[in-house]
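As you look at this complex, bear in mind that one protein chain is not there, while each of the others sits in place.
To keep things simple, chains are lettered A and B as they appear, and every chain counts its residues starting from 1.
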Amino acid sequence: MSIPLVDLLGLSGGLFALGIFGIITRRNFILLLISVEIVMNAAILNFLAFAYYPPAPGLGGVTGQSVAVVLVGLAATEVAVGLAIVLALNRLRGTINVAEAIQLKL
Amino acid sequence: MRDLHLRLPQGVPVLGGREVNAETFAFLVVGAGTFVSGAFAITSREIVHTIIYIGAFFAGLATIYFLLQAPFLGLLQLAVYAGAVTILLMFAVMVLRKRIFAREARTALSALPILLALLLGLVLVDLALRAPTYLPGPAYGVGTLSQNLFLVNGGWLLLLGLVMLSALTGGVYLARETRSSSLAREARG
Partner (left out) sequence: MTGIPPMAYLPEGFVLASTLLVFLADALGAQRRRVFGGISTLLLLGAFLLVLADLRVYPLAALATLPASLVGGPASGPIVFTSLGLIFQGLFLGVALLVALGSLSEGELDPGAAIFYGLLGLATLGMLLVAISADLIFLLLSIEVSTLSTYVLVGYVRRDSRGLEASMKFYIIGALSTAISFFGASLLYGAYGTTSLAAFAFPPAGGLGNLALVGFGLLMVGLGFKLTLVPFHMWAVDVYDGASPPVSALLSAGSKKMGLFAFFAVFIAVVHVFNATEGYALLVALGGLAVVTMTVGNLQALQQHNMKRLLAYSSISQAGYLLLGIAVATPAALSGATLLAVAHVLMKGGAFLVVGAATAAGVGVTIEEYRGLGRRLPVTALSFAILLLSLAGIPLTLGFVGKFYVFGAAVEAGGWFIFLAVAGLLNSALSVFYYGRILRIMYMADAPGEGPEPTREAPPTLGISSTRGVANAPPPRGGVLRAEIRTIGVARWGVILGCAVLTIAFGIYPTPLIHAFNAAAEQFLRLGY
């Protein structure tokens, strides 16, 4: 018997909730970035869990691993762009706190 | 397997007296550790601690990927996330350097977001409990994976290339020093 699917999905669900919690509560850009990454990793874990337990017979499972490879690349790329934006903003303003950036009123 | 279950140390949560083998036991430990380090990363007050915790989080996930018989993904996770992204974040913190958490260290956690996240988590865990029962598939070698990735789903990689092109040029453009921005920095002192 191997790792049950329930546990895998439970962990990814927990990570998803954790990431959303971070998004709601924190206002620091780096922490927001990390929260988004946690959500993204929950998605990757899900794809791998379903690659391990393929819903379709045959080679259906390997598709999940392919998606996971692409997602790892995508997420890393996103982090790079986010940091470029925050560096440019920091150069102008000296803050990376989203709540402090109040020129645009909500 | 029965006796492994009996030999489990005290305090390790074993849900509903299931049979637990070495793999599952390892998963439970690593999974719990991953979740906890993720939670610490988000709630930590020191940015450096956050980065260390998130590094541990990524490494924990990589371990889980190895357990899921996806060694290539495990290595990728270690190299890209635990390695590159963590170091990138560390560099960003070093460049930004100052008082990142100054304002936020005092924020108390209010009840509403916690409730909301708990609710969301419960829904998803409930979803997991009702998940259909699938049988484990075969382990895929790197050969099978790359055939699927490059031949069947080659379009995804093409798009990933476009994403990276956009990120590269955009990132370089934004980070490139302009005359006006260096002036602004001088004015700020």
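Everything below uses one rule, namely that a contact is a pair of C-beta atoms (placed from the backbone, for glycine too) under 8 Å apart; a residue touches a chain by one contact, two chains touch by 3 or more.
Remember, predicted model here, so these are calculated numbers, not experimental data.
Undergrad: Which chain A residues would touch the chain omitted from the figure, given the whole complex?
TA: Residues of chain A in contact with the hidden chain: 12, 16, 19, 23, 29, 32-33, 36, 39-40, 42-43, 46-47, 49-50, 54-56, 60, 63-64, 67, 70-71, 74, 77-78, 81-82, 85-86, 88-89, 92-93, 98, 101, 103-104, 106.
Undergrad: For chain B, which residues reach the chain that was dropped from this view?
TA: Residues in contact with the chain left out: 123-124, 127, 130-132, 152-156, 159-160, 162-163, 165-167, 169-171, 173-174, 178, 180-181, 184.
Methods note: only the chains that are shown with their structure count from here on.
Undergrad: Indicate the whole-number Å distance between the mean C-alpha point of chain A and the mean C-alpha point of chain B.
TA: That gives a centre separation of 7 Å.
Undergrad: Mind pulling up the chain A residues that touch chain B in the complex?
TA: Where chain A meets chain B, its residues are 1-18, 20-22, 24-28, 30-31, 33-35, 37-38, 41, 44-45, 48-55, 59-63, 65-70, 72-81, 83-88, 90-92, 94, 96-97, 99-100.
Undergrad: List the residues on chain B that touch chain A in their complex, please.
TA: Going through chain B, the ones touching chain A are 1, 18-19, 21, 23-24, 27-28, 31, 34-35, 38-39, 41-42, 47, 50, 54, 57-58, 61, 64-65, 67-70, 72-73, 76-77, 80-81, 84-85, 88-89, 92-93, 95-96, 100-101, 103-104, 107, 109-110, 113-114, 116-118, 120-121, 123-125, 127-129, 131-138, 140, 144-145, 148-149, 152-153, 156-157, 160, 163-164, 167, 170-172, 174-175, 177, 181, 184-185, 188.
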